[in-house]
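All protein chains of the complex are present and in place, except for one that has been dropped.
Letters are used for the chains, namely A, B and C, taken in the order the chains are written, and counting of residues starts over at 1 for each.
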Amino acid sequence: QDGETKVIGVSIPAATHGWAGGMNYFAQAAVDRLEETYPQLDFVLATASDPAKQVNDIEDMVATRNIDALVVLPFESEPLTGPVQNVKASGAWITVVDRGLSQDGIEDLYVAGDNPGFGRVAGEYMAQAMPDGGKIVVLRGIPTTIDNERVEGFQAAIEGKNIEVLGMEHGDWNRDKAFTVMQDFLSKYPQIDAVWASDDDMAVGVLGAIEAAGRDDIKFVLGGAGMKEMVKRTMDGDAMIPANVTYPPAMIATAIELTAVGMVSPAPVSGDFIIGSVLVTPDNAETYYYPDSPF
Amino acid sequence: MTDAAAPAPRRIRMTVIGPILALVLLVVAGALMNPNFLGWDNVTNVLARSAFIGIIAVGMTFVITAGGLDLSVGSMAAFIAGLMILVMNSLVPTMGVGIPVILVGMAVALLAGLAAGLLNGILITRLGIEAFIVTLGSMGIYRSLVTWLADGGTLSLDFNLRSLYQPVYYGGIAGITWPIIVFAVVVVLGEIVMRSTAFGRHCAAIGSNEQVAKYSSVRVDRVRLTTYAALGLLVGIATIMYVPRLGSASSATGMLWELEAIAAVIIGGTVLKGGFGRVWGTVIGVLILTLIGNLLNLTDFVSPYLNGAIQGAIIVLAVVLQRDGKARA
Amino acid sequence: MTDAAAPAPRRIRMTVIGPILALVLLVVAGALMNPNFLGWDNVTNVLARSAFIGIIAVGMTFVITAGGLDLSVGSMAAFIAGLMILVMNSLVPTMGVGIPVILVGMAVALLAGLAAGLLNGILITRLGIEAFIVTLGSMGIYRSLVTWLADGGTLSLDFNLRSLYQPVYYGGIAGITWPIIVFAVVVVLGEIVMRSTAFGRHCAAIGSNEQVAKYSSVRVDRVRLTTYAALGLLVGIATIMYVPRLGSASSATGMLWELEAIAAVIIGGTVLKGGFGRVWGTVIGVLILTLIGNLLNLTDFVSPYLNGAIQGAIIVLAVVLQRDGKARA
């Protein structure tokens, strides 16, 4: 390796659900594109199925690949804080994506979504779409801090808005699980006005269950994260999918790009980039429609 | 002389009644907790969603009875689903949206299932590697392959094709949907094969004592291979039912199905070390597992975080019911 | 008569050399792919991270040798980690940040591990339920409990306490970190117990033929119970090393450790159906599994989506090496 080559490590969670799959895709695509553009950059991309594996990956990047920069989307904040701090201590540039570390000041660059905001935007939409109140059911993700933050944000936003949450279950950001849970919600509650599926993968399952049951009391399903099929339906004016809330998996690409540019230019970009969650409606849906993305 | 075996029947009786009793208790509990529980909709929902694991678990019953194990079924299902969707989507431009494309897709699923099962079986019987290792390996391989096929994301069936294909999951005859019908057919056939054919006997003989089976001119390797191939085929059939439901496959598809299928088989009274299996028991096992989830969704007196704990406890209790108080000798 | 037994030793030799050979091949491949592979840092990293699964797998070797199985170790570790963190955090206000709190935490981990192991063991031996079912149940229970303790999120160790505790993972003697030392001690003790104590022999005898063991006045239930209790204790020890590494516990902690531990045991040459076990083989198995992950990070000539496939293939190949070409009789 000549001295000019810089190695950038990218460590992300594996594609175990739709959003993560999209994020994997964007990461891979960004790496491919940047390796082409900047021959002096070398990338190491590792995907982890649990926090411990992610720590292993990061250790390996330091011990065997001598990385100059690390782009990490932590599986969980706490367990990754120490190891990333160690990487920082070795002199590498640190970019943290999506989930902040539990200690401030480690990262040079922070590119993130806004989980409480994601819940809040969804809650506000619910309240606004049902001014007279209504009964809803909620599907939650995999039990994690992210999910907790989103649900708390949502609940805060519908506070005092006469919206009754009939039931909440974990759908694990998984279509099949969401389908099953929704079927059971439908058996259990004769009248449901709307569903907060909180994720577009789960929304797919929810819609399948509603369709199969032939129920027409449910006026709409609000997903989230901006899966292309769902955004398309919003764009086309589908009444069941009147809106979406963004949480772009492409933020990883932004982060990798910013880091790469920083490595090759004399003045690296640092600071915080918070990518707020935006409400997608038929009016602005076109802006958020990426037909080439797998998500 | 006839009533000589009294202690044996008494024990057998408990192992027979045990799983049924557990199932009945669950149903009664469900009916008490929620009036909709025994409603037609909920019952068909539960049966239809049992079908995937159920069809696979019937095949698993044979594999386990013959002393084997297959950890790869879940990811095999995901891989087959992905492959099927890819093939069907790629045929739409040339063949148009129509029944033929779907038939090709089904054929692909059956062939891929059979091939995957045969591959497992050949590695296990020809190379003589522990089934646990072979299928752990293929589990990783298929799971990876589907992730790769889907580019990390989700493979979705062409929208129009999906509408055409959907009746395979949602439609049926006289209100009984296809998955339930297929499941029932597989179970009945499985029960007959297990109880009343040479193949079923040979599976039990091999699982009971492979040496004895060999010395009795049983074609041990072929029977074994057939159990894995049949399981693969059944995974293919389950996938054919699964794809029209949501029209997609991703790396999350079929997650932990292997564990559920094995658990169902064992809750049903089949012996994990082989030698004795019963298909109807497996069906009860599958229903118990599905019902637990259903019940937990229909009631909400515990934190959803604890669902797993209740599920675990009920599984153990269902098996405790099968014992007649006495630890095995 | 002398040449009559010739085939036996030859086969044994291959099963002995097989795993070692697989390990050596992996190491050579790693060294060729990346010059840093054999560097001190990488070697200690790999050994230290093997320690968790390794310590557990040593216990699993005994359980499997005695004809048992334990699927609950991964979630047991998560639960113990969660409990340990909760207890330690709750003690900080009264006891302050200091060594005593950490010692209490360690004691809690050991006790909880022992209790959890005993519970599994008692259900298996006293109620006579299949180990698969009991530990599948407790797997669900512990996983749920940790999610519940963490309220769906992550339990984090008090920050100051964590700094104090960290040397238990990162520190050591003469550059050898504690996890490696503890792992080595556990392995050496395990090997001695397996080979040179009555307990080790009794495990093999029970796994080989329970009836014979019983007839030979081996206290079958007690030996069995002890294997599960010992495994629980070892899970506790592994957790003591694990908590300072990540300082947190969540429902994702220890995911699939059970599968890795069982795979390591079997790659190492222990027989899944019991009767024969070797601790050193398990160590090789653990190292092979950890190295595969490490190797995949050394290079990037395959899509990370396919990592699982390569992992699966290598596992199967490592076991193929143990066979001498011929399928077992």
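In this text, a contact is a pair of C-beta atoms (placed from the backbone, for glycine too) under 8 Å apart; a residue touches a chain by one contact, two chains touch by 3 or more.
Throughout what follows, contacts and distances are computed from a predicted model.
Chemist: Looking at UniProt, which of "Dissimilatory sulfite reductase, alpha subunit", "Hydrogenase maturation factor HypC", "Sugar ABC transporter ATP-binding protein" or "Protocatechuate 3,4-dioxygenase" names the chain we cannot see?
Modeler: UniProt lists the chain left out of the view as "Sugar ABC transporter ATP-binding protein".
Chemist: Using the touch definition up top, pick the residue from C:Ala22, C:Val97, C:Leu161 or C:Ala204 that touches the left-out chain.
Modeler: Of the candidates C:Ala22, C:Val97, C:Leu161 or C:Ala204, C:Ala204 is in touch with the missing chain.
Chemist: Of the residues listed, C:Ser90, C:Asn160 or C:Ser196, which one is in contact with the missing chain?
Modeler: Only one of C:Ser90, C:Asn160 or C:Ser196 touches the chain omitted from view, namely C:Ser196.
Chemist: Please identify, in ascending order, the residues of subunit B that touch the omitted chain?
Modeler: Interface residues of subunit B facing the absent chain: 1-8, 192, 196-198, 201-202, 204-205, 208-209, 211-219, 275-276.
Chemist: Residue-wise, where is subunit C in contact with the chain that is not depicted?
Modeler: Against the left-out chain, subunit C lists 1-8, 192, 196-198, 201-202, 204-205, 207-209, 211-213, 215-218, 271, 275-276, 329.
In this text, only the chains that are shown with their structure count from here on.
Chemist: Just give me the whole-number Å value for how far the CA centre of subunit B lies from that of subunit C.
Modeler: 29
Chemist: Got the subunit B residues that touch at least 2 other chains?
Modeler: 147, 151-152, 305, 307
Chemist: Quick check: what residues of subunit A touch more than one other chain, meaning two or more?
Modeler: Within subunit A, residues 14-15, 24, 28, 143 contact more than one other chain.
Chemist: Please output the residues of subunit B touching subunit C within their complex, sorted ascending.
Modeler: Contact set of subunit B toward subunit C: 123, 125-130, 132-134, 136-141, 143-145, 147-148, 151-152, 221, 259, 262-263, 266-267, 271-273, 303, 305-313, 315-316, 319-320, 323, 326-328.
Chemist: Looking at the complex, which residues from subunit A come into contact with subunit C?
Modeler: Contact set of subunit A toward subunit C: 14-15, 24, 28, 43-47, 49-53, 55-57, 59-66, 75-82, 102-103, 142-145, 147-148.
Chemist: Note which residues of subunit C are touching subunit A in the complex, please.
Modeler: On the subunit C side, the touching residues are 34, 36-37, 39, 41-42, 45, 49, 52, 147, 150-154, 156, 159, 162, 166, 242, 245-248, 250-253, 255-256, 293-294, 296-298, 300, 303-305, 307.
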